[in-house]
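My questions all concern the structure below.
Heads up, one of the protein chains got dropped from this complex, but the rest are sitting where they should.
Here the chain labels run A and B in written order, and each chain numbers its own residues starting at 1.
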Amino acid sequence: MALAAAWGLAGLLLLLAGLSLFQRDLWRACEAFVAFALLMALAWLLLGAPWLALAETLLGALLTGGSLLWTLRGRGALPRLAPVDETARRARFSAPLRWLLILGWLGLTGLALVWLLGPEALTPPRSTSTLLAATGVPIMGLGLWAFAAQRHLLRRLLAFNLLGSGVFLLLGGLAAPAAAATAEVRALILIGLMIALLGSVLGAALLLRLHAQAGQVTLNPLFKARSNAGSGSGMAPGSGMISTR
Amino acid sequence: MSATPFHLLWLLGAPLALGLLAWVRPPRHSGLVLLVGLPLPLVAVWLLLGLEKGPMAGRLALGPLMLHWRFDGLAALLLLLTQLLLLASALYATDYARATRLGRHAYAGLWPLLGGLALGLGLIWIAADLLLLYAGLELMGLCAVGLMLLPGSNAALSAGLRYLLFALVGSLAWLLGIALLLGAGGRLDLAGLAALTEPEPVIRIALALLTSGLLLKAAIFPLHSWLAPVHGSAWTPVSAIHGALVVKAAFFILLLLWRALLPKAIAGAWALGALGSLAVLWGGLQAARAAGLKQLVAWSTVGQLGYLMLAFPLLAGTGADVATMAWQATWLQLGGHALAKAALFMAAGNLVLATGADRLTALTGTSRRLPLAWMTFGLAAVTLMGLPPSAGFTAKWLWLQAALTAGQWPWVVVLALGTLLSAIYVFRVLRCAFVETGPEGDPEPALKPALKPEPGLGPALKQEPRPKPELKPGPELKPGPKPELKPGPKPAPELRPASGQKPALEPRRPPLGMELVALALALAALALGLAAAWPLALLPAVASPPAGVR
């Protein structure tokens, strides 16, 4: 029964991660992320860590998700971002090193999992913890891909958060059998959540400010100039604010 | 009274407490900072001297959570170095804030971030388990990002954001590595992990992930791209502390982990050494091409960090004598470079402040007005080039000796090329001191950008209402091709005028305090070369395992 629920949960997690990352409408992407974080809390419950579930709800869904949403529609002094990401993706093979690192990351993780779990890794997982750990891998993959391929800083922050969630899942799932280190694992995840929250808040605040000062929503000012020329009003400073009114 | 863990805790916490205090009431005079801050390095010295009875180690139980720490000679020396550099940076910052008229909020924000940085660094030096290391690393990383963002200019913002993203992803790689280690062994303390040998492939993979995260944070080639832009726009005291300590902390952890987990992994160690060699060459080449002074100094950091990576091949699987030499050389280079790089950043900052321009060509004709700044730059550069008498020289001698003893010829070539490259970029700057005529053109003295108040980041983050950009719906909807011309608070690129702007012809002297702090650091780097015997005697032996209570 628990396993079936875990399967469902894993599927939903993947679905929401994909939604959050592929969605060009930033508001919906952030909403998907909040839902994803709530499901993560459920996953922690399944793994028997209610405190972590609480922390995830609070830090992940409420604060991180909330701050990202606030970036889009909050009533601050700075001009809001455009609601839709209109920047082009990075060309597929523009930065070979980046792709190499991503493939290395995923490949190494996969290898290590196979080694740690033995032959069980190649069959459908039979325990909740293994299943959730395994779910972490595709989520990481999605996060890494989005982090590398997308330019919009808010989406990259989302990608980072999902990547982090994937790592947390793996961490929680892998370490669950070794009961000795439970406290340490939870502390690690807690610190990770805190860092993700702080990083997201800081990143979002910076993004807003960069947007207000330079009209940029990406790291590369050159790129922005080109995209402006192509897409018309999309990224003109202040237009986000206008359209939300 | 003998040193106890309590004193250590006090020393770790004090900078943060002082930083928070200074946030509320930012200090105006460096004398006050000196008075309040001086006890910290003194306590560190006292702790260091108290270690003669042997290293301290222990566990700290927080509920079910067990934290492991150890305090040996190395940790104590690094802690002392941290406190010294922080003090120097704080002293410099007070004068810097007045000389450049930093924004009030941004300046106040400097202090708690410095305090947090100190705590993070302190945790890293004493940590004996991965959890504590993780906490320290993240605290340090976030504070470092915050410090880099303080100027609030466009360049600082986008460089800081890039740094933030890199740092965050780096820490996730690190966390994933820990996850794998936990899955393999179920524990996090270094002593326990050192005993862990099976399953080896998983340990290797975990270490690879940990390494990649740390390489990112240490700005080792090829993951160094964030470093130079960040330094180009940061405040001088921040650059100094960052180039001196923050990147070194990641290296420290890297070395700690490799020695604990895979002390005999020769192929991996050689790969790291090769990366270091590429860093030496690439950093040197980029520094030799850099147009701006701060960029040059930042690229030289990339190159100098590469030297440190030579420690891996010389420590892994080599004889005791080679390992000892490489071990001593590593820490000597780390300390010497930390002091010299801080001095170099400060001297460069003084030059930039005085001339109002960052470009090398703008520095000509200033040596008569700014003898002290040039002197400091030259002295610090001696360490960088590894010429005698300096810590860099002694370290390079030891490295050469280790490499020749071990028969690892490639590193000799790397060290030689690195020396020549560093001489090339250093003398590119120093030769400007001998040109008597200032830069051509623009007879009328240009506006000194340093005199403009800076908006700083602080106000914005604290929601201080800012005039909204006057962009009303209507004709403005066509994209502004020149976003810099936008109304609103003009981002003042710190100390750097627009590229076409000519510097003031008459350089203005930076405050004496700033010059003296830089000079003291540069002299310390030189003295460390000749007085290396004392700190090296305090180092734990290379053969000693990563200590800690199991």
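Heads up, the rule we're going with is that contacts are C-beta pairs under 8 Å (C-beta built on N, C-alpha and C of every residue); 3 or more make two chains touch, one makes a residue touch a chain.
Here is the rule we use: contacts and distances are computed from a predicted model.
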Item to complete: Determine which name in "Proton-conducting membrane transporter", "Fe-S cluster assembly ATPase SufC", "General L-amino acid transport system permease protein" or "NADH-quinone oxidoreductase subunit D" the UniProt entry assigns to the undisplayed chain of the complex.
Response: "Proton-conducting membrane transporter"
Item to complete: Would you list the chains present here that the left-out chain is in contact with?
Response: B
Worksheet item: Pick from B:375, B:520 or B:538: which residue touches the chain that isn't shown?
Response: B:375
Worksheet item: Looking at the whole complex, which of B:196, B:435, B:520 or B:538 touches the chain that is not displayed?
Response: B:435
Worksheet item: Quick one: which of B:40, B:514 or B:532 touches the chain that's been left out?
Response: B:532
Practice prompt. Using the touch definition up top, pick the residue from B:389, B:410, B:511 or B:540 that touches the left-out chain.
Written response: B:389
Response to the item:
Considering the complete complex, of B:65, B:400 or B:538, the missing chain is touched by B:400
Worksheet, complete the sentence: Logged for subunit B, residues touching the omitted partner chain are 324, 328, 332, 367-368, 371, 375, 382, 387-389, 393-394, 396-398, 400-401, 404-405, 412, 416, 419-420, 423, 427, 431, 434-437, 529-530, 532-533, 536
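In the analysis below, only the chains that are shown with their structure count from here on.
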Practice prompt. Please report how many Å separate the Cα centroid of subunit A from that of subunit B, as a whole number.
Written response: 30
Worksheet item: Once bound in the complex, which stretches of subunit A touch subunit B?
Response: 76-79, 97, 101, 104-105, 108-109, 111-112, 115-116, 140, 147, 153, 156, 160, 163-164, 167-168, 170-171, 174-175, 178, 180-185, 187-188, 191-192, 195-196, 198-199, 202-203, 205-207, 209-210, 212-216, 219, 221, 224-225, 228-229, 232-233, 235-239, 242
Worksheet item: In their shared complex, at which residues does subunit B touch subunit A?
Response: 63-66, 131, 134-135, 138, 142, 145-146, 149, 152, 154, 157-158, 160-162, 164-165, 167-169, 171-173, 175-176, 178-180, 182-184, 186-188, 199, 201-202, 205-206, 208-209, 212, 222, 457, 460-461, 463-466, 468-469, 471, 473, 476-481, 483-484, 486, 488-489, 491
